[in-house]
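All protein chains of the complex are present and in place, except for one that has been dropped.
Labels run A, B and C following the written order; every chain starts at residue 1.
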């Protein structure tokens, strides 16, 4: 039996020593100030045990990791019709590319690139005011984590809205094809606010539990999504969760995972654990440098890659 | 305990009734004649049991499935240097697209699109004559399957070579960047011959065993590749094994898999089974219509998706 | 000596009989209602004679033809620095394509595609309020034509602003690269208003005189631009004036020309005439079907193509 607590602590200690820590995203002002030395990890197992180390309780901006939760919420509301407006193929391009939208008539490749997540926000917004939609998303995430302290960092939301020209371009472009249907500013308002949710590694790992447990929150026993949808969200995370670095993440780590430019990654080992790591320095593809390395080592030591036989099989 | 034999037989019976069977690839003359009604399935488990149904012993042209074996062989020969000449990201484009080669300076996105597999052939050819390289590949596949009857269908190889203008374009284009290094005709000769290998579902499932068993042929106990490489080949199959339908296959089936335009698919359930299916009708992305459906049903009934908790966990 | 009046009248008569008249642009509501049967032509020669026929005095929405005038105005203000923010190559793509902006870092290919003209509007706006910038453009065009009756059709401007998602996408995208510098809504406001200028063929031909006369308004003797700039604006009209139909227009007509989706075309025969044609039906590239045909016939009968020896040489 592996001692997960020791593994998690060892990894945190190794990361503290790491010298190549990547670079902090510079296009969202409030994120620029964050100390490259930060690293946190939290791991929640199927039986509810939580192992954490480093800055595991320090909130950070989850950014694109929020797209996993909005996708889950939107699937619950509109069902598989969602896939008429968003694809489910890897894009092969950067997170904010606009090129494919032109040749593919305003249908984004998948719900994890910015364009796709904006369409998902547009769906959640339908029939509501922006503040209601944002409120609903935050309540959903709080419920998943079982923690009412989770909040939106308004300074991050404002900074992103003020400088979010590329997202505005994407949203307007899709509006031209009828694939953003609410007023563009409102849809973007929902989008930047859910990206600005702040969570700690511990909160994030807790929020991700339903994806390792076949769609059920293992603490409450409440079903969040059907087993089939949980499986499919995991599949999307694996093929599309790291933009044009998704293949590399699958190759090195071998777990469904979703990264954010705030330096967080949520990874799922089905049946075993939900894991959150955070370190603000990013690699050249915009994914957490040390977060990826930490997950790679975790998988090496636990044998949790979905691509290899279970250790105990 | 699930009765795998019954599941396999049920699926074969269901596929016999299916009405939407896709269309046979029309650009390789000898493949056009194949009966759309054919369907075969074979499944080899970790303990060596083999369950088969339908036309499981009828050889078909494995086409791009051979790329899994040539990748394995080339990794054994040149090691991780291979990745300096081939990427490991999903391409987001069709199997024979040339567009990315221009912007990415002759480095193909992954070893499973045609361009990538041609580079792998070029590596295997290095220092040999084409006939030697082809012989080596065939011997390797025979060894994996433990079956000396596996052969190259020369009529398929000739037909592909005669009409393979797109592959010739890809190879010449990469030669312009120095990423095909042997004479273009020789490299293409190796490529079309390994694509023309004929195997039955049973042979193919047997040949794929090392990928479910951490790199070891479970029958002989012989290590084919390191555990880490086996895991990584599986990761590549999952993210890139079905061209621009890879996301869809992961979403629906949730197993590493590699398809070929001959209508075959090799899928790997790590620790559990290697599975081969064959039905010549293709869907609009060029992957076997019924093969995909059969695997989707197999995974539903066995719970083998890599994206969900193990049934017995 | 050719009888230009007769030629112009003959062409108008022939166009009245034409059966293939193209289709009216459907994305700007007020333009949809315009009668496909309308056709007008006006031609002003170097010596000041004006020949007109058909609906030559009926105002229509000049749309992209206005880009010739805003380019002239902006060159006068910022000089050749303009070319640091806008290229001067044909785009090879549709008027509203966003693809090249991504690979070319927010620098549009030329000032006549929408993206390029938006940057030009942004330059004219610099340091002014939108209403001032619009006023300046309108006064400039009135001065060129010598006609104070020229006006902006506010209903067209409003319709375009309300549905101009693609232009908003382009402007936001360029803002992300720092190539739209004023508030995006203000820059777009200037852009849609100058596109909404309404002019008759007669007014348009008069406004274009400076381009046939080496940069001088031949009526007033006032220099509008240097001879060299007039020549260069003509060159841009020839290579880029008809979007991805520019090559075809040069091939068939052989004059510098700028089209608009309102169905107008301004063409320049250097040293000889400025010509305006109008017919609201567009061909598949978005250029006036009969306008192009009328110009082709005019050139055949006058020998005015820039690509052939002067008749009288």
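Heads up, the rule we're going with is that a contact is a pair of C-beta atoms (placed from the backbone, for glycine too) under 8 Å apart; a residue touches a chain by one contact, two chains touch by 3 or more.
Values in this document were obtained by computation on a predicted structure and should not be read as measured data.
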Chains on display which the left-out chain touches in the complete complex: B, C
Option touching the unshown chain, where C:245, C:262 or C:291 are the choices: C:245
Among C:62, C:133, C:212 or C:265, residue touching the chain not depicted: C:212
Residue of B:18, B:50 or B:168 touching the missing chain in the full complex: B:168
Interface with the unshown chain - residue positions in chain C: 46, 87-93, 100, 109-110, 212-214, 227, 230-232, 234-236, 238-240, 244-248, 250-251, 254, 256, 270-272, 305-310, 313
Interface with the unshown chain - residue positions in chain B: 97-99, 101-103, 165-166, 168-170, 172-173, 175-176, 184
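Convention: only the chains that are shown with their structure count from here on.
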Separation of mean Cα positions, chain C and chain A [Å, integer]: 48
For chain B paired with chain C, centre-to-centre distance based on mean C-alpha positions, whole Å: 56
Overlap residues in chain A, where contacts from two or more other chains coincide: none
